[in-house]
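A single protein chain has been omitted from the complex, and every remaining protein chain is retained in its original position.
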């Protein structure tokens, strides 16, 4: 069973390259739906490899966006690690991240489904407000509040609020940087677990399982390299942020 | 001199909405239809509840006619009947915008089914920065920004009457599966807080070669 799925995924992952995704959740959902899976930790563990394979190709992606992908990748790595080594202890925060991801994906999936209905209605049989052709007979009626000083100060406020180029929010940058450490310690934790549980692996599947975990560790290493790439780039990359709401993303 | 406002409230509402030709809040309508007490006349106080009742009646008289109402929980607008959409579109000479783009459609759907909602929450659901797409929707008048009652530093985004009109629906509840979608999402959120995190038993399924 597993072998079949692997083959199918590889074929699909190849096709997926040409598509564009709105973000990491869009990509993740696509991977899960292509395999006709429900959203849970099992299916997330299954698509982790595909997801990582995708972000490896994102060399040219703007820093802001690839950071979002890498943050999701880190949670997937936790899920995958846990699925390979059930003995692995996750912290409360890590468990929380996993659950958040599942919830977000479920909400996102439901919204995407609903959006098909929205698209079907949009502009189809619109209700029209009155056109603005209606002639007006203007009566000069100024507002005492409107003075030259007021006008200038309003415009200055407005100019101050215009969207500007700003650095990627500190929160995200820090998250990505700490991710590098996280993957480092995760590698150590898995290696540690592996040595401990090596003896307990059942004879028949022993080789198989060890090989698999070793290749997974190699993958962690690749992600780590990607993170280094991203954090280096962040020093000179800018992205746009809405001024009033900087620094509130929740992950 | 004025007739008692409650007797012909639907007519008065129709006239105001026609004349204003833009969304009018229930509050404003109540205010416009109330009459201040003077030395010679008794005042009349019209409540928002009476406005809502009047609008229900007006909606009935508009059945099968060329006009229809579009409303949210706070404001209302008069528009053409959606059955006559092709006819009016022919007059406008403008192509109706039908394409929103993937990001626009996603963001609009989130605001329709989950609004009023903060940008942080929209970003959380989409997993990406939605700043530009929200600005785009604001400029197009499809969504509007209101203050966040829980946090003075941020805003909430909600559906405009123009958006409902563009979708050809009179109320947001007419969206496909409106209640169902909201209930489902609510249950996903609750599940998260009540669920026991330890699922390691199931996770073994996904072991080797998964």
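Letters A and B name the chains as they come in the text, with residue numbers starting at 1 for each one.
Quick note on the criterion: a contact is a pair of C-beta atoms (placed from the backbone, for glycine too) under 8 Å apart; a residue touches a chain by one contact, two chains touch by 3 or more.
Keep in mind that what you see is a predicted model, and the values were worked out from it rather than measured.
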- line: Among B:14, B:106, B:123 or B:184, contact with the omitted chain is made only by B:14
Statement: Against the hidden chain, subunit A presents residues 126, 128-136, 138-143, 145-152, 154-156, 158-159, 161-163, 165, 240
Message: Even though one chain is hidden, which residues of subunit B still touch it in the full complex?
response: 1-2, 10-16, 18-23, 32-33, 61, 64-67, 78, 80-81, 83-84, 86-88, 90-91, 93-95, 97, 101, 132-133, 135-136, 138-142, 144-145, 160, 162, 165-166
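Here, only the chains that are shown with their structure count from here on.
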Task: List the centre-to-centre spacing of subunit A and subunit B in whole Å, with centres computed as mean CA coordinates.
output: 29
